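Left out: one protein chain. Kept in place: all the others.
== subunit A ==
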Amino acid sequence: MIYNAPVKDIRFALNALADLPAICALPGNEDCTVELVDAILEEAAKFAEGVLAPTNRAGDAGAKWSPDFSVRSPEGFKEAWQQYVEAGWAGLRAPAEFGGQGLPALVSTAAEEMWCSANLAFSLAPLLTLGAVEAIHHHASEALKAIYLPRMSTGEWTGTMNLTEPQAGSDLAQVRSRAVPAEDGSYRITGQKIFITWGEHDLADNIVHLVLARLPDAPAGVKGISLFIVPKFLVNADGSLGARNDVRCVSLEHKLGIHGSPTAVMSFGDEGGAVGYLVGEPNKGLNYMFTMMNHARLGVGIEGMAVSERAYQKAVEYARERVQSRAVGSPEATGVAIIQHPDIRRMLMTMKAQIEAQRALALYTAAALDRAARHPLPEEKARNQALVNFLIPIVKGWNTEQANEITSMAVQVHGGMGYVEETGVAQYYRDARITAIYEGTTGIQALDLIGRKTASENGVTARALLAEARATADRLAAAGEASLSANLSGAVVEAERCVAFILESFASNPRLAAAGSVPFLKLMGIVLGGWQMGRAGLAALSQQGQEDADADFLNAKLITARFYGEHLLPQVSGLAAAIVEGAESALALPESAF
């Protein structure tokens, strides 16, 4: 199962669409240059292809739990993790003062795509570790940072997020885990957490759990939740590992996909209380979690696109070698490779066009994340933060919903051979399913999008982005791309109609807005993806004249953009009709009728 990192397309999206040179020029990014990023992409591609991708299939056999509460990771994962750590990839965007490289989110996002394509289950370990690093870096005391960050930034120790409990899934107000102050200033944590990704494993010497729990005097609801560091092994004053903490993995879930990633049920305090250390101030835990939510949700959007890319590559490979039936319309009776059949073409193009649009939109968002963090002008910082806030639920929700469709299409290209596990494409289909669920389901993303990200700022960012898309459509018209231009501007009109509807209904009857929230999220994904493909088309047109232009690549980009305009953008009007006119029928049946 070969994986070829799409370095050429990543580089195009970075430079032509996400403006990498401008991100390198931001204060604090002085070490980052386009040439350096090129070198990083090449080596990351080699590593993803040569080390991570070959372990993906074995990972599907799953991790093994033992009654001594240990978990053995799948074959090859431990060695891959060691190589990952030794090669320094864990530190790509970890803070420089704690041993990381502190590179821009734009660069790390590009590399993360390759890890996720190569081995999605494996890639979750570094992703969660980075999330924990970010939370500790932003909110923990200097003393805690000094103990944990140096070894987490290098990947010597991994990190986890312990949020969910059986009764507290999307609604974290229901968290019941308890934290009681101890005499030494630490806390004793008791409770059970579920769905803890890489909660227990044998990859690293220590696992640093970030745990949400309530203090004895905490107010009810979301304002009474605090964040604690609970290490698997306590850390001695000299930095060496001490006693085993009172936290254990009591079982692993049996899942639909990502079998290589152990999903743990964690029990805290069975022997009286796990030692925990408060991060930041009491009762602010959920706020702290939200500060890294953007990165984590962007990460899951990348996961969705990345597994789509892997499935697409597999589908292309199969379509080239599978010979079946004569060519449509040909008098020749001999069978041809199915890639010659028009419907297979349509499927491959549908996959390719969406993946390229998603990659572009995700990297554009990552660049906004960098500008929001480092731009010298406060107004640009704020504008980019608003962009990030608006785009994150779209990238997360749209990329992952489409990952389900795209990986399903990859199975379809394989026909019956796709449904049996032998070809390997079924794994991508199963692995993709979780991405639309964890880190906030699509429904949660869509509510966030219509409420906090659209209604509460009166649609300012939504309309600004649509205005940019319209300007792109105008430029496409001027460049002679009439069809793509018309499809894009038509979609923008529909999207504006939906924004107006969401704003109006959210104020008057939010149930109507909520009923159309997921279609609205998808619609914005398709339109903004179309905007990026329009920009890509324009960039391809202008590069075509240059010396040393990669004619094949640019031509393919242009055709893919046109396909996106003719096949994806027209879906917008159907979604718009459902959003604006379909809410009442969605809600009309009495509950008893179901």
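Methods note: a residue touches a chain if its C-beta (ideal position, glycine included) is under 8 Å from a C-beta of that chain, and two chains touch if they have at least 3 such contacts; residues count from 1.
We take it that contacts and distances are computed from a predicted model.
Student: Using the UniProt record as the reference, specify the protein name of the hidden chain from among "Sulfate transport system permease protein CysT", "Aspartyl/glutamyl-tRNA(Asn/Gln) amidotransferase subunit B", "Recombination protein RecR" or "Electron transfer flavoprotein subunit beta".
Tutor: Missing chain, per its UniProt entry: "Electron transfer flavoprotein subunit beta".
Student: Taking the full complex into account, find the residue in A:89, A:228, A:268 or A:564 that is in contact with the omitted chain.
Tutor: Touches the omitted chain: A:89.
Student: Considering the whole complex, which of A:33, A:192, A:287 or A:340 touches the chain not shown?
Tutor: If we include the chain that is not displayed, A:33 is the one touching it.
Student: Since one chain isn't shown, list which residues of subunit A touch it in the complete complex.
Tutor: Residues 4, 7, 31, 33, 35-36, 38-40, 42-43, 46-47, 50-51, 83, 86-89, 91-92, 101, 548-553 of subunit A touch the chain that is not shown.
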